[in-house]
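The complex is shown incomplete by one protein chain, all other protein chains being positioned as in the whole.
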């Protein structure tokens, strides 16, 4: 519930709880700090939770000009300095777009991150993922919430979830079509474009901190093979899969997602003499 | 290279080769008889190939009014009567939309089909697949070939194929954007709508003829679980999977696809004493 | 480090730590309370850990006569009464054979269990698993540690782990061949036989407590399809998979295993308003 200034823009962030360990959470592209609302009560029993809106997300500044992910990486580094506690440990969690930023921060500022969680994300915007982004941009340019919803939402859930949650999805479709203003779509388009050149395949091996990689077997946006590649490249990676789950794993399987996250945070530094 | 009349509309079909067994091939939704051109030389060495355009596809009539798949099922039944040879065996192959029609024909006219091949198809338009259709309709309504291409093409290939074949895909994108006229998009929209209520889950067990079910492990449109369900429901089904392959399997992995098809046709009636 | 008496036999158990929640851990068939030694330090930071040897395991009595799993279920029920704290919550974790007992306890004594963890286990000793047991019995009857090791150990790990840990496995083979006495093999044979008629497929739906089901994608003894069936049958199940891991998941991937276990325990009762 506060702002700080970075590169002449306002960054919106929230801090919840007072635990010793800090968990900074980086959003997926269509999310904002508000998306984590249902999970704060649980999380703050275990960690000091820091939520943040990237530029062009939620309550942070709109940039109005194109950029690449370097801008968001800078925002996160500044945020880390801003919320750091003297002795506290810092865990960085990113989902999807947020995972792309998180791995860049872990590569470039290894001293700032004690543990890393990469969920439903990829090390590389391959041509197919770029094409998915292009389709989302086309849909956004209609400025029509229902068109945008139909183009972007169905592939981010598993088939089973989609079928079981039709009513909830229908309510969200209505919310999208009412809430989103042209400047939201323009910001979204800039976010998509900023990820087009994402490629950390050759830098991932620099990450040495304990890292949890979460994948979902029905993730169509960043399929399991992306997380497999990430887990294979990071020497200290632990790899967990949520079955019968799509890309938006924390909404679709919150029990599994947060059990994995909190279980990892509690055991990240552990060593076993087997 | 001929037409016949059905329900007041013209049906375009082609017959290639003179083999004793007849293979009728039913197209996917964005295809036409012309899509099978690269494979005719091979196929007609083994079978008499019958290609056909559904209503609202290729050179068959545009309907100009909405319909459901019953219309296309009628077209196929009429085609079977039209091309039947006195003693020859009839194999029906359908991919995707064509597979949906093929299974309906096999359920309703069991005497007309000696063997069945269902590739990359589903027994049920579930809500997620319906939403994919809705997104395709939105893209079609832009009448913009590039927008339409970006919305529909990337998810029908595997990630690896998409990355390797960027040039070929780019050429096809150009072709799409030049060739397609408003009436093509309108026909396409009617085809999508005709599949919305497709649900053969409770009738599939009536199919008793030897049936080959082909799936692909990276099929995002009709995922492997659909073919698994189909193979489980048909008592005489054989099930084969093409790995590292997406929805448009016959383009992406033609060697595997046609070896499976021809191998099945040559062995469909075989029994083994093990 | 204590014993209690049940059905005229001695039951060996250990209690570690003083946390409010109690975690009772039930061993796989070739394990004993001692197998969990490397993990006690971690676990007791979070829970009061109760380890136990089944009859015919470790330091509990040898039965000298055949029995079925009912005997071990009785042992666990008695153990629960024995270690119960007035207000503390009771979590029951079973791996493999221990999971089979755990699910029976949860079915028969629902009031005794607040949460359930079923790892690398099955609801049913199918004919193939029975045949695996028969092969293990044959190997045990040689009373030759090296023969027994070669017959039982390789299939319980993933290929990759087996290759990476050859030295550790070789040390364990040596230990097996020196340590095990005829009466160990006879006890092992009785344990295998006690599981032959295990079949909880029709009772699992009675389990209503929060349940974590852990599977591993290279588990050859109780393949992933067993855990999928279990997770599908229990209404309040959460399902997590450890990739590139075999049957002995807690040895092969201890970070993943215990993060899942502790994460689940910390969130089992949570509800989310999404």
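Just so it is clear, A, B and C label the chains in written order, and each chain counts residues from 1 on its own.
What we mean here is this: a contact is a pair of C-beta atoms (placed from the backbone, for glycine too) under 8 Å apart; a residue touches a chain by one contact, two chains touch by 3 or more.
Given the structure is predicted, the values throughout are model-derived calculations rather than measurements.
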item: Partners of the unshown chain among those that are drawn; value: B, C
item: Option from B:12, B:136, B:185 or B:251 whose C-beta touches the chain left out; value: B:251
item: Contact residue for the chain not shown (choose from C:34, C:109 or C:153); value: C:153
item: Interface with the unshown chain - residue positions in chain B; value: 38-39, 42, 46, 168, 212, 215, 217, 228, 231, 238-244, 251, 253-256, 258-264, 266-267, 270, 272-274
item: Footprint left on chain C by the chain that the document does not show; value: 126-129, 131-132, 134-135, 138-139, 142, 147, 150-151, 153-155, 157, 159, 162-163, 166, 218, 220, 223, 225
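In the analysis below, only the chains that are shown with their structure count from here on.
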item: Dominant interface by contact count, named by its two chains; value: A-C
item: Mean-CA-position distance for chain C and chain B (Å); value: 49
item: Intercentroid distance (Cα basis), chain B paired with chain A, Å; value: 38
item: Distance from the mean Cα position of chain C to that of chain A, given in whole angstrom; value: 36
